[in-house]
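The complex appears here without one of its protein chains, the remainder shown in place.
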Amino acid sequence: MHALWKYIGKRLLWTLPTLLIVAVMVFFLVRMIPGDPAQLILGDSASPEELANLRASLGLDQPVPLQFLYWLGNVVRGDLGHSISNGAPVLPLMLDRFQVSATIVLVAVGLATLIAIPAGLIAAWRQNGHVDVAIVAASTLLMSVPSFWLGLILLLIFGLNLGWLPVVGFVPFSEKPWTAITYVILPIVTLMLIEVGVLTRMMRASAIEILRLEYVMHARAKGLSERKVLLRHVLPNAFAPTWTMIGLVLGGLLGGIAVLETVFTLPGLGRLLVDAIFARDYPVVQGCLLFTALIYVIVNLIVDLCYPLFDPRVTAS
Amino acid sequence: MNAITSSPLLAVRNLRVTTSNGFPILHDVSFDVEAGSIVALVGESGSGKTVAARASMRLLPKAIRPTSGEILFQGRDVLKMSDGEIRKVRGAEIGMVFQEPMVSLNPAMTIGAQLAEGLRLHEKLTVEEALARATEMLERVKIPNPQACLAAYPHQFSGGMRQRIMLASVMLLRPKLLIADEPTTALDTLTQREVMEIMVDLTRTFGTAVLLITHNLGLVAQYAKKVIVLERGKLIETGPVEDVLHRPQEQYTRTLIDALPKRDYSRKPLAAAPPLIAARNVEVTFSGAGNMFSAAEKKLAVRGVSLGVQPGEVVAVVGGSGSGKTTLGRAMLGLLPLSSGDILFRDRSMATADKAFARDYRLQCQLVFQDPYSSLDPRQKISEIIGEPLAHGPKLNRAEKAERVAEIINEVGLTGLGDRFPHALSGGQRQRVAIARAVIRNPAFVVADEPVSALDMTIQKQVLDLFRRLQENHGFACLFISHDLGAVSRVADRIVVMEQGLIVEQGTVGEVLDHPQHPYTQALLKATPTLGIAA
Amino acid sequence: MIRQPANLLIGSALLIFIGGMAIIALFWTPYDPAAIKLIARLKPPSAQFWLGTDEFGRDVVSRLMAGAVQSMTVAILTVVFAITLGTITGLIAGYTRGLVDRILMVFSDALLAFPGTLLALGLMVISGPNKYGIILALGIAYAPSVLRIVRASVLSAREREYVEASRVIGNSEFTTMFRHVLPNCTAPIVVLATSMFGWVVLAESGLSFLGLGVPPPAPTWGNMLSAARTYIEKAPWLGLAPGICISLTLLGINLLGDALRDRFDPRTEQR
Partner (left out) sequence: QDKMMRVRINADIRSTDPGVNRDANSDAIVLHMVEGLVGYRDDASVAPLLAKSVDISEDGKTYTFKLRDGLKFSNGEALTSADVLSSWQRYVDPKTAWRCLKDVTGSGVANVTSVTAPDASTVVYTLEKPTALFLATLARTDCGGTGIYQKSSLGNDGKWVKPVGTGPFMLKEWRSGQYVELAANPNYVSPGGERTGYVGDKTPKIGAVRFMVIPDDAAAKAALYSGDIDVLADVNNADIDDMTKSGQLKVDKVAAMGLTGLLFQTRDPLLKDARIRKALLLSLDIPQITEALTNGQSAPSASVIPVPSPYSGAAEKQIPTRNIEEAKKLLAEAGYKGQPIKWLATKYYPSLFDSAVLVQAMAQEAGINIEVETLDWATLLDRYTTGNYSAMSFTYSARLDPSLSYDMVSGNKDKSPNKVWDNPDGLKLIAESTTITDEAKRQAIFDKLEGMIRADVPIIPLYSGTRIGAVRSDVEGYKTWPVGYARMWGVSFAPGK
C-alpha cells in the first residue's frame, strides 16, 4: 500500500506545475481578451468616470501581475473570489453547476459504455458480417453528427412534435426526482449517442485484436461457448483501451458541455464558463478553468489507477 | 502398432483444407493416432502441421476451411458434429497445448480461474473441488507453491512455467487425446526436457494419446512411437520412429535428418594470440522494473565475468535462459553501461578511450540480433538495410556502394531479393539479412545472439553453414551466443558456459562437450535430445 | 476482406464528391453565394433553387459548394498545422526525454486540460475572427494530443531492436530518429489526422454557433448550420443541407481513416 500512496502523491505533485501553468495561462489569456466587465455592466451609456469607478471597485485598476499574485494567494487559501456579474462566491457556484454537468456526462458516458461494449464485441465477433457492417456504419454516422445538431433534432422531435418531454429547464434531483429525469433525458441521450459511436469503434478495434490471440483459441479448445469466450476472455482484455478512451472522453467532457447545455438550457459548468467569458467575469472564468483542469488531471489519475483492474500486467508507468 | 482396438482414437481421412480464396493448405492428408500412443508430426515451417492439428478440433481460423475428407474421433466425424457436440469434445476429450505459451493464457485472469473454468464446464464440481483438483495438477507439473500460483496472473511466470501451467490446464480434464503444438520451441534444453518428461509422465498415468508437433527430430526420436512427415501440405511418409528416422524412404525426410547439426571436426585450432577484445571482471546491473505496489529491485545479470576473444576466433556462450548471455554480449559491444569492470579493445580500455577510438570501436564491432525480424526496419528494403552501414565506413560513391551491397547479397544467398521488404522474407532469409548487415563493413568482431534458435532445422542448417563460410572468408572474431549445444558444436572454437551471470566452465569444443567438468554443463549436455544415431 | 475495400471505396467516393464540389465551386456555382436577394428569402427547395434559399435570399446550393471550399481549407490547414507542431514537439519530447520532455508534457497537459474549444475561443477573440485565427487557435488546441501520440510512438519505437540496430551500425541519434523512428510512427499520425479533420469541421461549426466562425460573406458549413438554427422549424432545409454535408464528409473521412489504418498496419500488409 505504501508504494501506491507514494505513487498517487507523486502524480498529484506533478499536477501542481500543470495547474500553475493553467492558472497563469487563464489569468493572462482572459485579460488579453479585449472587453471589460465594467463596461458590460454599465452598458452603452456609461461615462468614463463611471467606468473608472466601477473598475476600481472591482480591483481591475491594479497592474495585472499584481492582480494575479493577489488572486493566486487567495486561491491557495481556498478562496476563488466572487463573480463580477452577480457577486456570488465562485466556488459554490461552480460546484453547483458542476453537479449538473457531471450527472449528465457520467450517466451519458456510462450508458454509452454499456451500449458500446456489446455492440463492439458483437461487431468484432462477426467481423465483416452484415451485423458488423451495420454496427460500423451506424457508429461512424453517430460519430460524425455535430452534437448541437443532434440535440436540436431530438428536441424538435421529442419536445415539440411529440411533446413527450419538456423542452427547457432543469429541476434539481433533490426537488422532484421524476420531473428532474424528464428534463435531463434528452441531453443525456444526445451525448450518449455521440459517445456511443466513438466507444463502439474503439471496443470493436481492440476486440478484433484480442480475438486474434492464442488464448481465445485456447478458451475455445476448452469447450467454452462463444458467449463465455467473449464475456470472460475477450471483454476484459479488450476493455483496457476503451477504458483509456473513456478516461479521455470524461476528462474532456467533465469540463462542461457548453454547446449542449446551451441547446438544452441546462445550468451546467460549461455554460457558466461560456457565459462568464462573454461577460468577462474574470473570477468565474479563472475558477472554472482551474477547476476543469483539476478534474482532468484527477480523472486521468483515476483512469490510470483503475487500469490494473482490467490488465494485471500494467502496474505503474 | 496397436492391435487392441480395431479403430484408432483419431483417424484423419483424405483431409483437404484450403483458404477461402481456394489456395490449398492440406492435400488429402490421412493419418491415425492410436489410443495411448505418442505420435509425432514433423515437417519444416509452414508445412501445415498446426493446421492439421487445429482441424481435428475444428478450431481453424475463419480464412481457412476443410473442403473434403473426414476427421473421425472415436468413430464420429468432428467436421459433422453440431456446435454443442463439438464443444463437449473440446477440452474434455481432446486437449490442446498451443505453440506460444506466452500468449496462450489469458493475461487478465488468474491461473486458478483459468484452470477451474474448464473443469467446471465439463464436470459438476464446486469451486473448492475444482481448485483442489487444480492444485493437485499444478503439483504434478512441479510448480512450486501451487496454492499461491492459483491467485497469480500469467505474466508473473517464466516461459517454462507457463508452458507447464498450460499442460496442467489441459491435462486437468484428462482428455483422451492431447495435441501438443511445438510445446518446447521457446525453451532452453533443460526446461525443454523437464516439460517433455512431465508430459510423458502424465499421458502414461492417464492413458492419454499424444499428437506431438515439433521440428526437433531429437525429441521425436526420444519420445514418439510413430512419426508423420508433412511437406507443403502433403503427407510424405509415415511409420514407426525407428523406421522413418533411421531408414528414411523419402528424400525430404532425409534432408530433415541431415539438417541436424553435427560436430565439425575440421576446424583447426588457432595459434595463441593477444585478445582482440576482452572483458575484465564485467558486472552489469539492471534496476529491475519496479511496479506500483513494490519498489524497484536491483538485479545483477552479469557478475564479474572475464573473457577474451582472439582475432578470428569463434567463442560460443551457452547457458540456460536468463543466464546472462545476451547481457554479456551487449556489454562487450558497449551497448550497456557496466556497473564495474572494463572492456579492452585492442588492448585499450574503453572506459578511458577518446571519442575517435570509441567511434572506431563502434564501427568495428557489430551485432546480429537475437530476433532478426524486429531488428529490421519494416519500412526499408533489404538492399537499403544491408547498405546502410556503408554510410559510416570509408567514403564510397553510389556505384561502389551498390556493387558492395550486391556482392554481399550474393554471398549470403539472397540474390534477387534486394528489393523486397523484410516481411516478405522467410525467417531464415531475414536472419541472413541481419548477418549481411553486420559483416558488410568487414568488422573485426561480431556478436551473434542466438542467430538460429528461432528457425527450423533445415533453415537452421543453411544459416549455420553461411555463418561459418563468412567467418572463414572474412576472418572476424565472434561471440556466438546460443542455448543449443548442437549448433555450437558446428561453429565454435571455444565454449563458455554461463549460469546465473557467472562463467562456470570454459574450454575448447572438444574439452567441454566431451569432458564436461561442471555439473551444470553435464546437465545441459544430458538434456540435449539426439537421434541416437550420432557418430 | 469484404469490408476493407468497401470502406476505402465508400470513403474515397464521399471525399471525392465533396472535394469535387469544392473544386467546381472555385470556378462556378449556380448563383453568387454572397448575392443577397431580399425578395427571395427563405424559399423552400424548388427547380430554381434546388435546396432553397437562406434568410438573405442566397442560394443554398451555391453556398454549400462555396462552403465546402472554406470548410475544407480551414480543416486541411488546421490539421497540417496541428500535426506539424505536434509531431515536432512530440519528437523532441520523446527524443530528449528528461527535463525537456517533462516540461513539454506539463505544457501539453495544461493545454489538454483546457477545454479545446474554449482555448480556441480565447485565442480567437484575441487574434480576431478570421480564417487564420481559427486555424491558429484550433491548431494550438489540437497539437497537444498529437504531441502525446507521437511521443508515445517515439518512446515505443525507440525500444525497437531496429532502432538499436541503427545505433549499432554507427548512425547518429539524429539520423536514427528521422530515418527509423519517425517513419514508423506514421500509422498513428495518419489515423489521428483523419479523426482530427472531423473535429475541426465540427469545432468550426461550434465556433460559428457561438458567433466566432469564419467571417462573412464567406460561407462555411459551420456558419450556415449555426445561422439555420433560428429557422429550424420554419426552413428546416437550411440546417439539413450543411448538416448532411458535414456528416457525409466525416463519414468519408472516418471510413478512409479506417482503411488507411488497416493499410499502415504491418499485420494487414503481411496477409
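Letters A, B and C mark the chains in the order given here, with residues in each chain numbered from 1 onward.
In this text, contacts are C-beta pairs under 8 Å (C-beta built on N, C-alpha and C of every residue); 3 or more make two chains touch, one makes a residue touch a chain.
Keep in mind the model is a prediction, meaning the values are calculated, not measured.
The undisplayed chain touches these shown chains across the complete complex, A, C.
Only one residue from C:L9, C:I36 or C:V100 touches the chain missing from this view: C:I36. Within the full complex, the residue among A:L4, A:A46 or A:A137 touching the omitted chain is A:A46. Within subunit C, the residues in touch with the undisplayed chain are 34-36, 38, 41, 55-56, 125, 128-130, 211-213, 215-217, 229-234. Against the chain not shown here, subunit A presents residues 33-37, 39-51, 53-54, 57, 85-88, 93, 96-97, 152, 155-156, 159-160, 163, 166-170, 262-265, 267, 271-272, 275, 278-280.
Heads up, the rule we're going with is that only the chains that are shown with their structure count from here on.
In this assembly, the chain whose C-alpha centre lies farthest from subunit A is B. In this structure, the chain pairs B-C and A-C differ in their number of contacting C-beta pairs, and the larger number is found at A-C.
Subunit C has its Cα centroid 47 Å from the Cα centroid of subunit B. With centres taken as mean Cα positions, subunit C sits 21 Å from subunit A.
The residues of subunit C that reach two or more other chains are 1, listed in rising order. Listed in rising order, the residues of subunit C touching subunit A in the complex are 1-3, 6-7, 106-107, 109-110, 112-118, 121-123, 125-126, 198, 202, 205-206, 209-210, 225, 229, 232-233, 239, 243, 246-251, 253-255.
Residues 1, 160-162, 164-171, 179-180, 183-184, 266, 269-270 of subunit C are the ones touching subunit B in the complex. Subunit B contributes residues 20, 63, 333, 335, 359, 362-363, 366-367, 369, 371, 374-379, 388-389, 391-392, 423, 437, 441 to its touches with subunit C in the complex.
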